[in-house]
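A single protein chain has been removed from this complex, and every other one stays in its place.
Chains here go by letter, A and B, matching the order in which they are written, and residues are numbered from 1 within each.
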Amino acid sequence: MSDTSEKIVKLDGVEKNFGAVRALDGVDLQILSGECLGIVGHNGAGKSTLMNILAGTQSCSAGAVSFNSDSGGGSRGGSGSNVGERAHNVSEAHAQGIRCVFQELSLCPNLTVAENARILHPRIKGWRWRRQASDLILNKLDEVFPGHGIQADDPVGDLSIANRQMVEIARAFTVVDTPLRLVILDEPTSSLDAIIAQQLLRHVRRFVDAGGSCILISHLLEEILETSDRIIVMRDGRIVDDRTAGAFTRQSLVEAMGSVVKEKEQEQLGFASKRAVGDPLVSAHPPGQDSGIKLEAHKGEIVGLAGLSGHGQTEILVRVFLDKRKAKSDLALVAGDRQNDGVFPIWSIRQNIGIGSLRNLLKNGFLDLDAERKLADSWRERIAIRTPDMANNILSLSGGNQQKALFARAFGSSAKIILMDDPMRGVDIGTKQEVYEMIREEATAGRTFIWYTTEMDELNHCDHVYVFRDGTIAADLARDALTEQKVLQASFQGAV
Amino acid sequence: MIAWISSPRILRGLLPAFSLAVILVAIFYLQPRAMSYFGLNLLLNLALPIAFATLAQMCVITVNDLDLGIGAYVGFVVCVSATWLNDQPVIGVVVLAGCIAVYGALGALIHLRNLPSIVVTLGMSFFWLGLALLVLPTPGGKAPDWIRAIMTFKAPGVPMTIYASAAIALLVHIGLKRSAFGAVLRGAGGNPRSVERAGWSLLRIKVTMYALAGFFGVLSGISLIGLTTSADANIALRYTLLSIAGVILGGGEFVGGRISPIGAVLGAMTLTLAGSFLSFLRISPDWQIGAQGAILIIVLALRVVINRTEARRPR
Partner (left out) sequence: MISDRLRILFEKPWIWAFLGAGLVWMATIAFTGGQGAGQILSAALAFATFSVIVGIGQMYVITLGPGNIDLSIPATMTFAGAVSMKIVDTQDSMVVLGLVIALACGAAVGVFNYGLIRVLRIPPIIATLSSSFLVQSSAIAYGRGLKIKPPPMLADFTTAKIAGVPVLAICVIGLAAVMGVVLHRTVYGKSVIAIGQNPRAAQFAGINVDFTRFATYVLSAVMAGLCGYVLSGFSGGASLNMGAEYLLASIAVVVIGGTSVAGGFANLPGLWGAALFMFLLVTMLNIFGLTAGVRLILTGAIIVGVITLAGGRKT
């Protein structure tokens, strides 16, 4: 950060209420030019709400948002609005040079990459608009993600999730007329593999060093520590810590977030292979696998699927699920993409949990509502779902708590085999530890888990790990043979 | 070149043209005399009103809605054209312009109150039918001379219908698929929330598309009266289901903003010809309705086959 850095945005006492829920409880924040601000916090901390207010997609209930004084924009929330200030909304944010890339992708799948670029820039029109838009987005893609391989007239619906995320991010960095001052990235690397994520973070540094500002929200603490100049920690709607990045360590960040942290030492329990006895419960052959390696899971085993994201792990999970269902086995799947694969948005939390155990909740062929209630309440205890009432709509829960409800659905069922599709995305560390514990307990009691995860640490909980690369199994490692090196090697090049 | 032509996306795009060609060939085979200017004219006569109605439906489908009242609406326009537009043109024009405005208002209503378009347009179908009955309680009326003249114009080479259909298809294609604003309109069907977040007014987009639908509906009614000369409130009720079928045959999808104007027009023409095709096949009148259903099923089955081939290809 240079001495000539100017204030881009200032938030004074910003509050936001959603009915009775207090999402932001008085936030004071300043964002200067030429800095990368990292924001960490567990679910329900208010990070996404804060970003929505900055980006203009939501308005604050109280407090003020103001921009650098010459433009005179900004807004005041609640009563006492100042007539002289323009209302802060999305167009205002764009005019102020603020862009946001949210966790939910916002491209139109029926349009091409170039057409999507146009949607963001109304100024692109006239006869040659298509060429203009194509050049704009391709140049930016080349700049941020060299070697991307995306064409401007590809329909977005045909692209992979990683490519879509890349287009979305690149689009946020495109500039036509208004200068770009602040880019907000909310979990931008969630669908990107390590190499591409690094490209992005490097671009963020370049952008910031050239005078722009960036807000980076991520639960990958290493990313935040590496890339940010300054880090703020949020908890329960407030900022509880605000220091330069160098003053934090991974440990101190986690402590500042205030959750109970159980370190990794407990994983060093003795390893006993569960493969000695009996036939595998699950035996699956990834399509195109030429060597004889099969994905196998024995009773009581925790099997991990590793490798770069999007290399066939989800696909094989779904295949195992469907095949086993056809054979009438009792399986459950915990979705990672909860909006599309997990949550029933009209139902209550209780109903969302109970749907996984319908047949077990029947009395004389009809659903026993009391039993459903008991099931939900017991899981609310066990997995600590933060809600005043289990009869509330499931969307009243924060993202991480919704994920907990999905776990409760699977664990509460009678399923002998539980498949997990990278379910810890966006979940806070304290919850993760609790769930790891629960998985271990259930496995000891005889449940089998197949767990696809994108975080190396979580593989330490598994008895057996299959590393996927390009849709097939590249490495087959029992835990006593598991090292980070081997996983990386298998993910990137030749078998171990 | 071979690879390009056999790519599933291209094949899917060519399917409407292919179905049309197949039906045309089949008709000419059964009835060689149809292969004349006069024959083509007779066969494709009614294609233009149906094409307009299909385009109207397509506009509504672009924004993820469905118009179950288009048939009744076209019927109303026909009745107005046969009465006011003929005797008191100024009133007729004002009424028709008012209709387009009502359609636009419907779009606004549906958007602002988050209403299901199926029900609203269903209700409106009663409304339009009732209005038509008020204007023309019994079949009758007279087509304005200038409309008749246009619709029966003897164009050189191929019948006027073909030129008109091609021109309309091209115009709408340019407007919706090639223009900058067209991308926004379609984007509103693909991901309305993010188009709104990008600063565009969804309300304006919905109103635009519905008003366009109203406009095409008016064109449909005007062209229809030019062909049938006498009006009747129930004359176009079957257009509702026909227009939906035409959009789908043309490669459109109900949700997601994926539509094709050219495909829609081709689909409309195919469906128009299907009727004649069946009479040439000497299918008993009892089964003519059924055969139309069978044709739809066959074409869609073909699309499935093409899609399955795509799914089996390595990405």
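Note that contacts are C-beta pairs under 8 Å (C-beta built on N, C-alpha and C of every residue); 3 or more make two chains touch, one makes a residue touch a chain.
In this text, all values refer to a predicted model and were calculated from it rather than measured experimentally.
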item: Sole contact to the chain not displayed, among A:P286, A:G356 or A:G399; value: A:G356
item: Sole contact to the chain not displayed, among B:L30, B:L122 or B:L281; value: B:L122
item: Residues of subunit B (touch criterion as defined above) contacting the omitted chain; value: 66, 109, 113-116, 118-120, 122-134, 137, 241, 244-245, 248, 254-255, 284, 286-294, 296-297, 300-301, 304, 307
item: Missing-partner contacts on subunit A, residue numbers; value: 321, 325, 330-333, 335, 340-347, 355-356, 358-359, 362, 365-367, 409, 413, 415
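Operating definition for what follows: only the chains that are shown with their structure count from here on.
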item: Of all residues in subunit B, those that touch subunit A in their complex; value: 178, 180-181, 183-184, 186-187, 189-191, 193-195, 197-200, 256-258
item: Subunit B-facing residues of subunit A, complex; value: 57, 90-91, 94, 106-111, 115-116, 118-120, 122, 124-126, 129-130, 157
